[in-house]
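This is the structure I have questions about; it appears just below.
In this view, the complex is presented without one of its protein chains, the others remaining in place.
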Amino acid sequence: MSSPNPVFIPGPTNIPERLRRAVDVPTHDHRASDFPAFLAALLEGLKAVFQTTRGEIVVFPSSGTGGWEAAVTNTLSPGDRVLAARHGMFSHRWIDLCRRHRLDVQVIEAPWGESVPLDAYAEALAADREHRIKAVLVTHNETATGVRSDVAAVRRTLDDAGHPALLFVDGVSSIGAMDFRMDDWGVDLAVTGSQKGLMLPTGLAIVGVSTKARAAMETAGCPRCYFDMRDMLGTTAGGGYPYTPPVPLLYGLREAVAMLEEEGLDAVFARHRRIAEGVRRAVAAWGLPLCARRPEIGSDSVTAIMVPEGHDADALVRHAYDRYGVSFGGGLGDVAGTLFRIGHLGQMTDVMALSGLATAEMAMADLGYPVTLGSGVAAAQAWYRETAAEAATAPAPAATAAA
Amino acid sequence: MSSPNPVFIPGPTNIPERLRRAVDVPTHDHRASDFPAFLAALLEGLKAVFQTTRGEIVVFPSSGTGGWEAAVTNTLSPGDRVLAARHGMFSHRWIDLCRRHRLDVQVIEAPWGESVPLDAYAEALAADREHRIKAVLVTHNETATGVRSDVAAVRRTLDDAGHPALLFVDGVSSIGAMDFRMDDWGVDLAVTGSQKGLMLPTGLAIVGVSTKARAAMETAGCPRCYFDMRDMLGTTAGGGYPYTPPVPLLYGLREAVAMLEEEGLDAVFARHRRIAEGVRRAVAAWGLPLCARRPEIGSDSVTAIMVPEGHDADALVRHAYDRYGVSFGGGLGDVAGTLFRIGHLGQMTDVMALSGLATAEMAMADLGYPVTLGSGVAAAQAWYRETAAEAATAPAPAATAAA
Amino acid sequence: MSSPNPVFIPGPTNIPERLRRAVDVPTHDHRASDFPAFLAALLEGLKAVFQTTRGEIVVFPSSGTGGWEAAVTNTLSPGDRVLAARHGMFSHRWIDLCRRHRLDVQVIEAPWGESVPLDAYAEALAADREHRIKAVLVTHNETATGVRSDVAAVRRTLDDAGHPALLFVDGVSSIGAMDFRMDDWGVDLAVTGSQKGLMLPTGLAIVGVSTKARAAMETAGCPRCYFDMRDMLGTTAGGGYPYTPPVPLLYGLREAVAMLEEEGLDAVFARHRRIAEGVRRAVAAWGLPLCARRPEIGSDSVTAIMVPEGHDADALVRHAYDRYGVSFGGGLGDVAGTLFRIGHLGQMTDVMALSGLATAEMAMADLGYPVTLGSGVAAAQAWYRETAAEAATAPAPAATAAA
Partner (left out) sequence: MSSPNPVFIPGPTNIPERLRRAVDVPTHDHRASDFPAFLAALLEGLKAVFQTTRGEIVVFPSSGTGGWEAAVTNTLSPGDRVLAARHGMFSHRWIDLCRRHRLDVQVIEAPWGESVPLDAYAEALAADREHRIKAVLVTHNETATGVRSDVAAVRRTLDDAGHPALLFVDGVSSIGAMDFRMDDWGVDLAVTGSQKGLMLPTGLAIVGVSTKARAAMETAGCPRCYFDMRDMLGTTAGGGYPYTPPVPLLYGLREAVAMLEEEGLDAVFARHRRIAEGVRRAVAAWGLPLCARRPEIGSDSVTAIMVPEGHDADALVRHAYDRYGVSFGGGLGDVAGTLFRIGHLGQMTDVMALSGLATAEMAMADLGYPVTLGSGVAAAQAWYRETAAEAATAPAPAATAAA
């Protein structure tokens, strides 16, 4: 079930040695006298990752989906309207979650492969003169399609419309990998998970909360307890937790934040962009289209690649795993079978990326795709060579503390 | 923040080496072709731990509190009545959680230090001729007071009353450490966490679900999504998860189940009882009363010890940590300051237990308690010596796979 | 100092997860009652790896060089003549070691890139009518040049000459990776280390000892103590060690032996041959010559590649490390600067090998080598694809115990 090969799924990502050892610790009492100082420093560090100074951070023991639930149940009431675009599996699921919590979701359908449709958002907000829309949802990086949306533009749309709705952002596969600015973009609730740009095992939902979102908690009527943010903010302010926290993952999170700090967020984003560009050049050399319909919206976390007519992308993903021990992502929902995904966020070097591309080429060739062995690799090599000096000054976050 | 000393808190417990290495793994794709077989085997193994063949198991990425929430929101509707006793901090919290989910909790107050009051339960059930009580809650082991309740007797009470209410059990600090029989006792929803008898880090809520509980999900009206059991049962049946699962902890859970299986559940329970008895004899030698009001309800997971009048138990706990690097549990809620707790579940040898007792003696002496150094240790030594042959045939689950 | 990229040095090799965790253990007392059974099983397992039933195994806490020293000092006396070919850095060093121990080494110079010269050995043995040659040395796999020698043929040469000399083999980079048959080939002393085919960290010299070699110990006059084999054989027979053994590495060694057993030695050798052949095809595609002068003597552990005239191979190795975080081997001794080496023994998948080849291509291109990006990768991909079914039935030894 295990292989020494890296994974190329868009999360959980490859875990750096440094984080594996940060997480692999003997039991420590979360009620001990030194826990509060640890927790305070961790939350402070996370603010920097979210690029917020005004917001607060809560960390739930759950997957990222729990972060979505926390966002909506803590600030909204049953029957509240939320505006959301469906343009991929993860935006679809968030909409579904809202509906299960009895919210009234105004869904804007958009092509899978497109960003959040700004015009449609503007139109909906303009039409909502009574401000029945209480929250606007944006999936910053649609992991299912490899598409980035323009959160800043959604904020401008809200501002232009003079609309008071809260702005919620799913940053699960962007935060810590692609530029995300909670304060600058006026985001009210931003959700991520431990297993993406933060390079840890799954198990933590991390949510940034604006002052406005916090205020909304006072009147929000959705029932909640496990994901109650007031409980969480109240206890973490005192250095505690409302229930037993997963201390090892929290230790890992502190170390992950330290790694991002040491490298510098801008360097982290540039590194992701550079690795992603090599993958995109390889795909171009293969002659395959991206799912992302326009080059400027291509994700730096994951690249979704359309397979040629007559091929089943799921079979490709299975074959690569069974024959070569390499995991790629398959298509989800509407794009199942028509695309496969190469995840390249978190700890990913040129060398690792090339091994993924070489494997994809073998697997495609095995299944009769019209692809020339080595072609994508060569295109990526050319790019990586050309830009490697940059790499040298922005090293992958791989160094272990001890080495 | 770390020490080579064991912890003596009632969870998270000391993690065996074997489990630390089971959890410390490189990223593996949870959508890979070998994941379904792994997951099926894990869930099957967990059934044995819950002593159920008819029930099903769901494993949520959350703390145990999430398991409580899953239990009530998946089977009940707002306004439904539940019957519960409050006799410690954890039964109190479960009641609070129910109320936040708009349930109508009929609370029976009982002394902190007593078990669930069977007579009062019987009376309430008898009085409920219209069967408005939809669920009866039992905290099998009150971690805050070190008190065990008789779940089988509650089942008999329900049966005697011919009452159809569901039976929910908080087994967080009992399952995997003390005898718990889901099928025999007719438990409908049984909740535990990864960080107690299963000896893992915090991060998994594990819930056993009876056929009757599953049927109740079809009509339950509480809103839910993250903790939706039908989603979970539906996807795990096919080898998947409704969202990203925490694979490393699931690997650890499989190994923990293997450890319990190898030792044998009866031997596991006997081992806990034996270690606990040594601690109780030490406490008797100190001349201090237990919080548990009757000997037969003393927990085999944790021992709660009343401190002498005029002493602050919290100060004792802080002192033991700050001076000797040893964590004990403090008092919670109504018993804050009046008791301290020695957790002794999971991986705990005679030798480890004695070191905890010796430390408690030093800390008590430092703070002026009327306790004779070595007295509790000697009492426990005598018991451990006397029963050590039994120990030899029921070894602590400490052996690493490789050694 | 650390990178998530694999290393491509001919040892220490990439350590499988399973072995890292076998080695990472708490302290265990080597004088405990369960140590003898462990040690006996370990030594028995090693015999299978050496393909010997008649021989014995000793394991010294040292690097492989210690094994060379143990071999000669335990069986020879100052002034004794040994016959050895110098055809690479490691054969050179063994000769030097013999001389420091006052042995009279009859050196046959051979080209670096050639095997042990059988004719010259035959000639020397034939000329030695008085049997002054007490031992014949063979470097089974010259790690410095990537050349395999024919140990069976040397044995036949000895037999044909009716010469009673002992046959010593340096199998440091062959045993556990390439077919080595101690009994069939009549090897008297065979030396390997933990950090090559056995995939562990450096720290153990493992020596196979024939009955004849053991007899020679009785009269051998070289002073020795730390590396005294009679002490070692005497104490290990009783389950002990003459001094403190490195228990964690011994645990790792047992696990490494188990991995080789589980895969099967033949499958292990076939896997190494297959991976190596892909690398050789890549080198051919680059248009670069191997150091190995004939195809049939190319090593399956390491490939030594001559760089084009006017290029400094050491600069290439440095560049690959500094820019891409990948370690290759440089040239040693007479071939310093003229070749670089790709180590591919131990845990090495197709995917890992391709990443090494892709990196070598980038590094060569950076330094102006006339090499086409992707060319070697494509040649290796074609080979790996073609033979991957075989791979599927002979999986790389990567599976961790827990996964």
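For clarity, chains are labelled A, B and C in written order, and residue numbers in each chain start from 1.
In this section, contacts are C-beta pairs under 8 Å (C-beta built on N, C-alpha and C of every residue); 3 or more make two chains touch, one makes a residue touch a chain.
What you see is a predicted model; the values in this text were computed from it and never measured.
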item	value
Of B:I9, B:A216, B:I275 or B:V377, the residue in touch with the unshown chain	B:V377
Residue among B:P4, B:G162, B:P295 or B:G310 touching the omitted chain	B:P4
In chain C, positions touching the absent partner	1-2, 7, 9, 11-15, 20, 23-35, 38, 60-66, 69, 78, 96-97, 100-102, 193, 195, 201-203, 222-228, 242-249, 318, 321-322, 327, 329-330
Chain A, residues in touch with the chain not shown (by the definition above)	17, 21-22, 24-26, 28, 251, 254-255, 400-403
Interface residues of chain B (partner: the chain not displayed)	1-6, 14, 16-17, 322-326, 347, 349-352, 354-355, 358-359, 361-362, 365-366, 372-375, 377-378, 381-382, 384-385, 388, 391-392, 396, 398-400, 403
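Quick note on the criterion: only the chains that are shown with their structure count from here on.
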item	value
Central chain (by mean CA position)	A
Greatest separation from chain C - chain, by CA centre	B
CA centroid of chain A to CA centroid of chain B, Å	34
Chain C, residues touching no fewer than two other chains	17, 400, 403
